[in-house]
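Note that this complex is displayed minus one protein chain, with the remaining chains in position.
And then chain A:
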Amino acid sequence: MANVAKKVSWSGRDRDDDDERAGETTPLLNGTGPGAAGSARQLTPSSFLRIGQLSNVDLNEDIHELETELPRQRPNEIPHNEKLLSLKYESLDYDNSENQLFLEEERRINHAAFRTVEIKRWVICAMIGILTGLVACFIDIVVENLAGLKYRVVKDNIDKFTAKGGLSFSLLLWATLNASVVMVGSVIVAFIEPVAAGSGIPQIKCYLNGVKIPHVVRLKTLVIKVCGVILSVVGGLAVGKEGPMIHSGSVIAAGISQGRSTSLKRDFKIFEYFRRDTEKRDFVSAGAAAGVSAAFGAPVGGVLFSLEEGASFWNQFLTWRIFFASMISTFTLNSVLSVYHGSVWDLSSPGLINFGRFDNEKMGYKIQEIPIFIFMGVVGGILGALFNALNYWLTMFRIRYIHRPCLQVVEAMLVAAVTATVGFVMIYCSRDCQPIQGSSVAYPLQLFCADGEYNSMATAFFNTPEKSVVNLFHDPPGSYNPMTLGMFTLMYFFLACWTYGLTVSAGVFIPSLLIGAAWGRLFGISLSYLTKSSIWADPGKYALMGAAAQLGGIVRMTLSLTVIMMEATGNVTYGFPIMLVLMTAKIVGDYFVEGLYDMHIQLQSVPFLHWEAPVTSHSLTAREVMSTPVTCLRRIERVGTVVDILSDTSSNHNGFPVVESNPNTTQVAGLRGLILRSQLIVLLKHKVFVERANLSLVQRRLKLKDFRDAYPRFPPIQSIHVSQDERECMIDLSEFMNPSPYTVPQEASLPRVFKLFRALGLRHLVVVDNRNEVVGMVTRKDLARYRLGKEGLEELSLAQT
């Protein structure tokens, strides 16, 4: 017990030190000193388990007090691994700062004005839907035309060389075309906006969880994303254009709801009320839903996707608004595509991917098929886990070794060339010829087949992945050899796994569906062999189930995926089998590794907060979790101090507890409020100093609008010039700080702190002792560090990335 008392006083002293030191422009270096010394211990693998360190408490204490004297050690470098949290990521401010300005504004705005705010929300949702739909149309049309052009060129070439000989030139042409298109797509992503890489779903998930991923919702990202998707699909990679629609929708939502674009430097002076993180978050979840809805023609699925995968914060009013945005989005896509395809107002192409209708006659399923579906779910779960595990190793390798943009571009090009080569070799070796039946095959390749027949492997490889999926679902029984399907599944599995994580923007939905559809169809065919051609073993049905199982095994979504599959096939009858398949796939997959998106979030070292704290963490208290010492500001603070604290690069803090300005009169400096870095910067920029107010300059009072105008890109402290005289001025924070920040006592357990933090979407949680003195501060990274690993509770380390 003595030890505890000692610790309290130690930390108290430290805080005092900090307050004093704040004036001496050397803040926090000492504070980090002991930590740096202690790092040697932290590195040993066993020390991830704090509970394991029971020995020699006092000894440790002594050692590190001795080591405080040593100069700061060489920074510890370790190779990237999954047990890290990156410092790059910050939190979003979901907590409303209820300072006096806010109260004033609320008094000024009457009831009617709040009603117009509500109407504006609906208008914004409609606009999100419309624009998302239009972007989806644009992607669809451009991809269709460019891919059509590419396949025609290659097909003509192959046809020419089949007769004359020299097919190796066709192979080279195909590979070169693919590689060069992908090169462009990869260059723009790698050099201009790396955050546009991948499907964007992990990034949006993090954003909605409250992590500020740099650049994730910028207009530039949208442009790169859209172009990148088009190029990578046209480039023949094993990718889909559906996943990135979700990111695109989110960017559109974030952009529209702000009524301006900082990239274009245009401010339309509308929707200023929504310029804060909380409001933006709601619109972004609407945008994600609109994206899904445009991608799959599944408005309900979109809402559920947003609920299941995206939104970490949710309420009922939001649901209806999001549903509205989804509906508008799918309707817009529908109308525009109907005009484009020449059948005006025939609203029958609701999504980017249309799985086609399943016939009514062969649509049923029987009770004896249920175990078969469950078995397919198991297979899907295992294959999905395998996919994720392989992708995990690959991604780790990529992060460690292929981090230079040029290398990333070269890698993407190689993958594109190999994809083309594998496709070509498969088609070349295949002897599976099928008679041409009308125009069901978009680019029939004859190759070595007899005249009037086409190569059946070519329907799978020589096509955009979406079309291949539809072919696998709907081609009549007997269109594919089991051999063809088997080889295709095998090859495509590895290609897709290799492709995901490249520096191109592309999604994993369609490749997964394609792999699943291929082995599902194979499964269906072998089933009908086994049962001597039973009528119920329609390969198309099993292709659908296989696709669901594979996708479920990879991304581990359940509810939203069931609904998306149901909506995309326009078929409710298969709802129950799909649900069973997805459920089994998720259970089986989770037994081995986690879902692809969660895995990538972890590999990116994002401080992501799950729904619950790790279950075995009740013994940890806020005292151990928190960061300390805390850099505090006094209520009336010297400007020089503030500037120094803000410009200190070693402590890039964003929230500062405000304490009583004059600790000498009373014995303690109790917590008075919390102020954010962004607010301080705005204050400094407008030079709201006490002296100036006293001089009664004709200075306009600062309003909430001034803070909103600076949102979301507050200028860095370096750009604000403060003269030597001004440094001596005082600044009064009491009007601007949040006077009632959330606090917890030191003894609160980790799950308790976690719940408060997570449910309210906090960014800073102040830890106080029983005299209301600031003891520490809990931020997102402090909580996200604790994770339930294989051997129990693990602690992640912070790292500069």
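Here are a few things to note about the model shown:
Everything that follows uses one rule, which is that contacts are C-beta pairs under 8 Å (C-beta built on N, C-alpha and C of every residue); 3 or more make two chains touch, one makes a residue touch a chain; residues count from 1.
Just so it is clear, contacts and distances are computed from a predicted model.
The chain not displayed here is annotated in its UniProt record as "OSTM1 protein", chosen from "histidine kinase", "Glycerol-3-phosphate acyltransferase", "Origin recognition complex subunit 2" or "OSTM1 protein". When the whole complex is considered, the residue among A:Asn96, A:Gln368, A:Ser619 or A:Ser723 that touches the unshown chain is A:Ser619. Residue-wise, the contact with the chain that is not shown comes from A:Phe448, picked out of A:Phe138, A:Phe448, A:Phe592 or A:Phe714.
Seen from chain A, the chain kept out of the figure touches residues 1, 3-4, 7, 10-11, 28, 31-32, 34-36, 38-39, 42-43, 50-51, 53-54, 57, 60-61, 64, 75-80, 84, 87, 162-168, 171-172, 175, 342-343, 397, 399-404, 407, 410-411, 414-415, 417-418, 421-422, 424-425, 428, 435, 438-439, 447-448, 450-452, 619-621, 623-629, 776, 781-782, 785, 797-801.
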